[in-house]
Each structure stands twice: as C-alpha cells, then as structure tokens.
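A single protein chain has been omitted from the complex, and every remaining protein chain is retained in its original position.
Right, chain A next:
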Amino acid sequence: MSAALKRVQGELAAASVHAASHEDGNVAVIVEGLTRRFGDGPAVLDRLDLAIAPGEFVALLGHSGSGKSTLLRTLAGIDPVVEGAVSRPREVSVVFQEHRLLPWKRVWENVVLGQEGKDGRDRAAAILEEVGLAHRIDAWPLTLSGGEAQRAALARALVREPGFLLLDEPFAALDALTRLKMQGLVGELWKRRRCAVLLVTHDVDEALLLADRAVVLERGRIRVDMPVALERPRKHVDPVFEDKRETLLKSLGVSL
C-alpha cells in the first residue's frame, strides 16, 4: 500500500470516528461558540467550536497569544465561561508546565491531595508505580529532579481517574532526553487508560508523536484541524509524518 493511500484511509477512519462520536452524543468535551475577551481588546477566543471524543488524544498548537492558554484554563475550570458553552466530564485533571507540588507534603501526600479515604498511601503507591516513581513515594518534592516532579504531577492527575486530562506544555521545562522519556510514558498511560486528552504544546513533533488529531489555533479560532492517523509507535522517518509536520509548521508560519 502506498503511503499516500494509507494516509487517505487513515484520515477517513479518523473522520468517521469523529462523526460517529457526534451522532451518538458520545462526546467527552464539547466547546460551542466560546468567546472570551479581556477588557476592550480583541477576542482571545473567537466563537470557538471544538469537540473531543472519549479516549481521543488531541494536540493543541499555536503561537503565544493565540488563545491556547485561555482555552485550556476555561476547560480546566480555572477561567469562567463568559460567552458560549462548554461541556466536559465531571473528573478533569490538569498537569501544568510547572509541577506545582506542595513542597511541604511528601510525594504520596501530594498525589492524593484532596482525595478522601484512608487507603491514600496505597492508592498513591499504585499510581506512582505506574508512572515509575515508586521509589520516591516518601520524598520531599524539593528533592525531586524535574522529570521526577513531573511524574509525580502526572500521578496526581491520574489518581482521580479523569475522563479528560489536560496537559499544559508539561514537558517544556524538561531537558531533551527526559522529555523523550516522558512523552513515551504519557503515550503508554494514555493507551492503558484511554481518557480524552488535550495536550497544549509548541512542539510539532510531540503533537505528531502522540496525538490522534492536531489542532492549530490562531487569533482565537481554529485554523487547522488535522487528523493524525498514523500507526503507533510512530517514527519520524515515516514520509507521512514528515508531510504532516510540514503542514503543521506551515500553518504556524514556519516554512522549511
């Protein structure tokens, strides 16, 4: 099968998944006509529509000021919905660029922060095992490396068994090697848990490595909404990968 044919088929498949989810009403996240402006300035989000299916991994790209952060904050429930409508699962978790662990609580206490029940430590232990941080269960956050801290933050997000996971440039502050490992880990965890994911990132390669769909935001509107129907694990050498990479970069104003 030629690469081009494979690609078309892949896109068709992705598109049908997308449509089916709409028909079933089986959608994890729906954003309709979301508009947000600060003061009298231009709209940061401009009548934005976006739907994410359960278990779908969506990457959100865009320049600084494109409205990525505002969209993420609205979906996370940190910013209010002023104009338009947002529906999302009850359990939503966020991993930020900074780990945002409480330095005065041990790793496991951070993981189950706000969780009820006495088996907190056991639950934390199980999830820390899953993210590969079981050996630091009693550590103080300030003694963790950047990658370890981000693993703990990921554990804290997953212990709530979210229907929707928001990742706000979670690997941006990590060194290149740690970032690769973390990307692999997130891919693994998603494969196992199948929650809907919105990954905000600047990194086109990261988006293509992980996501089912790449969405490019520009001045508060969706400029590109591209399915990435590549088989996993994905390889950079794949010509389709390269092709999609160029498309995304071009839509971000970078020509090679």
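Quick note on the criterion: a residue touches a chain if its C-beta (ideal position, glycine included) is under 8 Å from a C-beta of that chain, and two chains touch if they have at least 3 such contacts; residues count from 1.
One rule holds for everything that comes next: contacts and distances are computed from a predicted model.
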Per UniProt record, name of the chain withheld from view ["Putative zinc-finger domain-containing protein", "Ferredoxin-nitrite reductase", "Chemotaxis protein CheW" or "ABC transporter permease"]: "ABC transporter permease"
Sole contact to the chain not displayed, among A:43, A:94 or A:248: A:94
From A:39, A:103, A:117 or A:253, residue that would touch the chain that is not displayed: A:103
Selected from A:30, A:51 or A:113 as touching the chain missing from the view: A:113
Options A:76, A:125, A:224 or A:249, residue touching the unrepresented chain: A:76
Interface with the undisplayed chain - residues on chain A: 76-78, 92-94, 96, 98, 100, 102-105, 113-114, 140-143, 156, 160
